[in-house]
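Right, I'll just put the structure down here and ask away after.
Complex shown without one protein chain; remaining protein chains in place.
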Amino acid sequence: MENKAQIAHRCLLLENKAVTGDWFLLTLQAPLPLQARPGQFVQLRLGPGTDPLLRRPFSIHHEDSIAGRLRLLVRVAGAGTARVAAFVAGQEIDLLGPFGQGFPYPEEKAKALLVGGGIGMAPLYFLAAQRRREGLPFDFLIGGRSAASLPADAYFREHRLEPSLATEDGSRGFRGTVTALLEHRLLTGPQPGRIHACGPLPMLARVAEIGRARGIPTHVSLESRLACAVGACLGCAFPFHRDGAVEYRRVCRDGPVFNGEEVCFES
Amino acid sequence: MENKAQIAHRCLLLENKAVTGDWFLLTLQAPLPLQARPGQFVQLRLGPGTDPLLRRPFSIHHEDSIAGRLRLLVRVAGAGTARVAAFVAGQEIDLLGPFGQGFPYPEEKAKALLVGGGIGMAPLYFLAAQRRREGLPFDFLIGGRSAASLPADAYFREHRLEPSLATEDGSRGFRGTVTALLEHRLLTGPQPGRIHACGPLPMLARVAEIGRARGIPTHVSLESRLACAVGACLGCAFPFHRDGAVEYRRVCRDGPVFNGEEVCFES
Amino acid sequence: MKADPRLAVNLAGIAMRNPLIAASGCYGYGFDYAAWVDPAEWGAIVVKGTTLRPRPGNPPPRIVETPSGMLNAIGLQNPGVEYFLETISPRLNALGCPAIVNIAGETIAEYRAVAGLLDGAPGVSGVEVNISCPNVQCGGISFGCDPAVVEELVRQVRGAYRGPLLVKLSPEAGSLTEVARAAERAGADALSLINTIRGMVIDVEARRPVLENLTGGLSGPAIRPVAVRAVWEVAGAVSIPVVGLGGITSAADALQFILAGATAVAVGTANFVEPYAVREIKAGLLGYLAKNGLKHYRELIGAAKT
Partner (left out) sequence: MKADPRLAVNLAGIAMRNPLIAASGCYGYGFDYAAWVDPAEWGAIVVKGTTLRPRPGNPPPRIVETPSGMLNAIGLQNPGVEYFLETISPRLNALGCPAIVNIAGETIAEYRAVAGLLDGAPGVSGVEVNISCPNVQCGGISFGCDPAVVEELVRQVRGAYRGPLLVKLSPEAGSLTEVARAAERAGADALSLINTIRGMVIDVEARRPVLENLTGGLSGPAIRPVAVRAVWEVAGAVSIPVVGLGGITSAADALQFILAGATAVAVGTANFVEPYAVREIKAGLLGYLAKNGLKHYRELIGAAKT
């Protein structure tokens, strides 16, 4: 009952536009502001009928909680996200949320390093925009396969973000993975107060390792197949270290953001 | 293999507009003309995914086989037809057909009486337009609950049709059922060469009875729950009299238009 | 919570405001959805399957979507009956509706032990014996398929627990009505059906089953017709009340089960899609009663003509 703002929202889809080949930016008008925190997510209904049955989770990419405008950045990964890509402006979108714990320490003044791998940059963008607005220091690192797999610079300008990019083929920014860029940054720059990361699992494992090795508190946002999203079904369990044993925690409710040191990446 | 024209059509929905409260007129551009005959039907896919799973059958309301334009007149009867009503212009519609046997004796010169009950007028409209074009005599009777439950006169003008209307509440045309209007017409006018009817089952039973009593050959278009629409699954069986016994025939392939005398309306 | 008397029911000794039950495993301990709907909206809540010892549950992935349904292989993750009694059951009165505890075990002795510990426990209005969980290796579904084993199991549990006792059946029992009668003979106060049906989804790219447990239990609208048929068969074969479940998402779905003979209905998977389902189903039931001039939903129980 801690999250009284959780409600169902019948949003109006204001715009759905391709950002890269398979990334789509949805701009929604919610009837009420969700007042979401960066790292929280919503659950989208994909259509009427019962196939697909389950909602799909998407991080909040940005919320203008005064205007009640919401943005989701969606990568087409399968049949469900393909439906989202096909949504058309003017359509009503059935959305629940916000769910989950956001990134912690939102007001911390120490410099935060935000590390996004591919579409994993979606929630970090919200975090970065918030820190920018509040004048809190941060660096935003984003990795992708190639220049074309990441949004153009203009995409970030709306919130005066200037992320450092890394591409595996070196076609834009640093040549290499975003974790290599992170290591490079840690070698060359001052030690940040905290690392926040979101992206594919191997990348998060590496970021958590880097953070641990250097004693930098690191939080990672995990993914899992969700059903209920409220913590009731135990479907989204992910293994964690606890007192030498493995314990399952719920990505939807206990996370999706977790202390990187506790996540059991090995399994 | 008799019907080589049966193919899958990815049609463009040109227009979907409400005709009455729950009737919608869909105008489709087919890639190839179906060259359908009045009384034949198409099977519409309702959307991607598997719920609803089965296609829905709709009579061809009109085909302009030179332009490859197709019209369907759809009454919202449940979840599936509600989806059809929500289709928007510009959308691609996945349609199979044409299926089934149309109304017989298309070139017969004797006067035909076309009797439609409610949405049952959909295929008769096509038949009437065809007869009008070819200068073959006919009378078109349509029944509905009230004035508002039937299309406005203008609706029929495109094909120079001037149906005689019957409404149960007398708010438009003849006061009473369309079968009462039929009886009235038979009493007052000359005996037609043939009756073609489509509408709810009790109405069709009555029309068949009237036809039999007066020795007028009568064909009725039946409905049934369809699955395959090609005659393979035997799902759409309807009982018929044969040599004193009951025999099941396939609405989709043996019909949907049948000799009214053979239909076993009693069961 | 203003309850409508037209929906009130006493199920096997449990007084419920309405015949809607939150299905086991789909509603946690009743509190997780509280931000969405007041738990007191429900007639009763069946809490997560509880075992004698704590169970960590299965490794992920635990769920996978299927056409109009989903497979789950949670593996009965739960903190064990002792923790439940110490920490959870004292809070259950706060739900504002009866809480029923779903129990499972690997041996008949374990079932009996769990039931015995729950006997008289505060906050516990009844016990639902899960003899049909498809995701536990020892025991689980094998218990639920043999009428003789079911009879012995239920008799043992009955001996240990004096409150309202529900037995939850699997539709996979070759002879469902015999299993149902065995449970009735052994002293069950009501039967719940159906539990999930065992299924598998293979990831054709990875070339292995999606679920780490290989198989899981199929739930959701996909299984609804199977569940309605099972309720119809069993309601005609026993004289204790039946709780119908399996793919209920709407009032119309719930009515199918009631007309088939269910005294109450439970909602599982649908909550995941629509947390407000309980509210909408109640409203729909009341609308149906009004439209059909009925004074109480009870007039509809088993009322389907043939």
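Letters A, B and C name the chains as they come in the text, with residue numbers starting at 1 for each one.
As a convention for this text, a contact is a pair of C-beta atoms (placed from the backbone, for glycine too) under 8 Å apart; a residue touches a chain by one contact, two chains touch by 3 or more.
Predicted model only: the values in this text are computed from it and were never measured.
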For this session: Kindly name the visible chains that come into contact with the excluded chain.
Result: A, B, C
Exercise. Considering the whole complex, which of B:Ala82, B:Ala147 or B:Cys228 touches the chain not shown?
Worked result: B:Cys228
Exercise. Hey, which of C:Arg17, C:Arg62, C:Arg224 or C:Lys282 is the one touching the hidden chain?
Worked result: C:Arg224
Seminar exercise, completed: Across B:Pro52, B:Gly102, B:Pro192 or B:Gly211, the one contacting the chain not displayed is B:Pro52
Exercise. If you put the missing chain back, which residues of chain B would it touch?
Worked result: 1-8, 45, 50-55, 96, 224-225, 227-239, 246-248, 253, 267
Problem set entry | Touching residues on chain A - with respect to the absent chain | 49-51
For this session: Could you please point out the chain C residues that touch the chain left off the display?
Result: 66-69, 71, 145, 172-175, 197-202, 204, 207-209, 214-215, 218, 220-226, 228-229, 232, 247, 252, 255-256, 259-260, 288, 300, 303-306
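Convention: only the chains that are shown with their structure count from here on.
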Exercise. Can the chain contact pattern be summarised as a line, a ring, a star, a complete graph, or none of these (other)?
Worked result: complete
Seminar exercise, completed: Separation of the C-alpha centres, chain A versus chain B, in whole Å, is 53
Problem set entry | Cα-centroid distance, chain B relative to chain C, in whole angstrom | 47
For this session: Take the average of all CA coordinates in chain A, do the same for chain C, and state the distance between these two points in whole angstrom.
Result: 36
Problem set entry | Overlap residues in chain B, where contacts from two or more other chains coincide | 49-51
Exercise. On chain C, where are the residues touching two or more other chains?
Worked result: 67-68, 221
